[in-house]
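Shown here: the complex without one of its protein chains, the others still in place.
Let's turn to chain A:
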Amino acid sequence: MSHELTWLLVAIPAVSAAILLLGGKATNAWGHLLGTAASLAAFVCGVLLFVQMQGHHGEERSETVRLFEWFQVGSVKVDFTLLIDPLSILFVLLITGVGSLIHIYSIGYMEHDPRRRRFFAYLNLFVAAMLLLVLSADYLLVFVGWEGVGLASYLLIGFWQHKDSAAVAAKKAFVVNRVGDIGLSLAVMSMWALFGSSAFVSVNAGAESMSHTWATLVGLMLLLAACGKSAQVPLQSWLLDAMEGPTPVSALIHAATMVTAGVYLVVRSHAIFEQSEAASTAVVIVGTVTALAGAIIGTAKDDIKKALAGSTMSQIGYMMLAAGLGPAGYVFAIFHLITHGFFKANMFLGAGSVMHGMNDDVNMRHYGALRTPMKITFVTFAFGYLAILGIPPFSGFFSKDKIIEAAFADNLVIGLCTLLGAGITAFYMTRVMLMTFLGEKRWEKDVHPHESPKVMTVPLVILALLSLVGGVLALGGWLEHWLEPVVGAHEEHHPPLPIIVMTLITLAVVAVGIVIAVAKYRRDIPREAPAGSPLTVLARRDLYGDALNEAVLMRPGQYLTRTLVWLDNRGVDGLVNGLAALFGGLSGRLRRFQTGFVRSYALSMVFGAAFVVVALLAVRLS
């Protein structure tokens, strides 16, 4: 039973995507319904599997589903095998659950788009690829899903390809992601070299005996992959531009699911990271730096989606950091990943709802006082806001505080950084709230904000409720227990101060962030952005991430290509053309011997015969 359900999970959205893409215009009328139904069907499969899993205990909950032998080359054999275990089922539920809500929301959001059917086809393609990514039992198969979500992400960021900015953003996301993909493919090759297989079973079994150096190398390769997909420093630059895609895409792919694949990869590869202190530390550092960098970028963005994108980077930084902390952090990384999936999807969809009412304007300086015309959007957004801040009893409180505590238990500096991040988060999210929903109207002319249709608000309400109650997962240590068969026993952490004190300190820092934001943005928000302090400019420019990329990579690359083109034109082409001329000339000379006269042919034969005999004699005599 679970065998069929598992492969159906991947197959249903994949088939639906194929139908919608190959069916063409014939499927225009009902394409969005099929797409949504496929996503819902996958969700039902996921729920059934989850229920079945409750009937088992511990290790028995993991089931390997071997579908067929994919290929065999020499001694390397790769099976098409899926793995359904407590970790992957959580992802399945998140992807298909939040995914289905976003499908439903998109029916309304994309209603007037002539290419809506194609949009749903891509969304289905994404769901299928993402499910393959989290269900694979082999790193090579993970790589297939990894590339699949990359493709879907590329197609969806550039969905409005008629806009130059969207096309460029899609290209940028693709190129930056390739850098990360190289990391994953190198890791897979290394696994073949080390263990003769890239199956999870073999890698986990072989990890213990692998050398320290190799563990560090493979760990860093995996981290590179995770950085690309999850927009972690130094491969963070694509995520902000990716907001060019339709907002449901930003919610599903660039907030709730795909960008968390890096965290999944690190947690899934815990056996390797546990062998290398250096690699784990690198993960923690990358996570911490990104958590702060994302938060800082979020403080200065006037584009509501970019502010949320900065926030996404920052929150994934938290997850990464937690995943790097080892057994003490895996559970919290996954926990935060799930709650973040709820509240960030909620807020992105809320932003989409706002844009829907504001003629697709994304500039928060043109918003203000939207709480009245868009009540449902406001309230649901507020739920997400409270959740990300970590106000009890919202879900974010449980997940984020745990990470901060674990960080303090590990290292004081890291702990302080996470605390600082929480404060900045409170600041920029309050700023978003104030600029969008409170304060005075700063609307453009001819803009008449209105609440979105039911098909959009119902998913918002559901996600808002999930943002509220997501914390129950951690009640009584359920999640720790649930994930134990996959990531091993949870290690209790011991922060330097009692937990209640830690919580109060965190809440106090959050409160400070709120107060500063309120003081600054309570009123008088200019419609044009002021010049701002150097710090603001720094944040606005994404901490000069793009400038750095351009200076360090793009320009030298351009010089290199120019030089090579020059060399090709002058050197290589010159050589080739010269050779061609040489042989052409030679050919012209030689063909003159072909006079057409039998007498000269016969003469040449006589010379030839003389040569043959002389050559034979010369060889013998020499």
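The criterion applied here is as follows: contacts are C-beta pairs under 8 Å (C-beta built on N, C-alpha and C of every residue); 3 or more make two chains touch, one makes a residue touch a chain; residues count from 1.
Assume contacts and distances are computed from a predicted model.
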### Task
Between "Lactose/L-arabinose transport system permease protein", "NADH-quinone oxidoreductase subunit N", "Heme exporter protein C" or "Ring-1,2-phenylacetyl-CoA epoxidase subunit PaaB", choose the name on the UniProt record of the chain that's been left out.
"NADH-quinone oxidoreductase subunit N"
### Task
May I ask which residue of A:Gln54, A:Ser75 or A:Ser587 touches the chain that does not appear here?
A:Ser587
### Query
So which of A:Val413, A:Val515 or A:Val613 would be touching the chain we can't see?
A:Val613
### Summary
It is residues of chain A that touch the chain not shown, namely 580, 583-584, 586-588, 590-591, 593-594, 596, 598, 600-602, 604-605, 607-609, 611-613, 615-617, 619-620
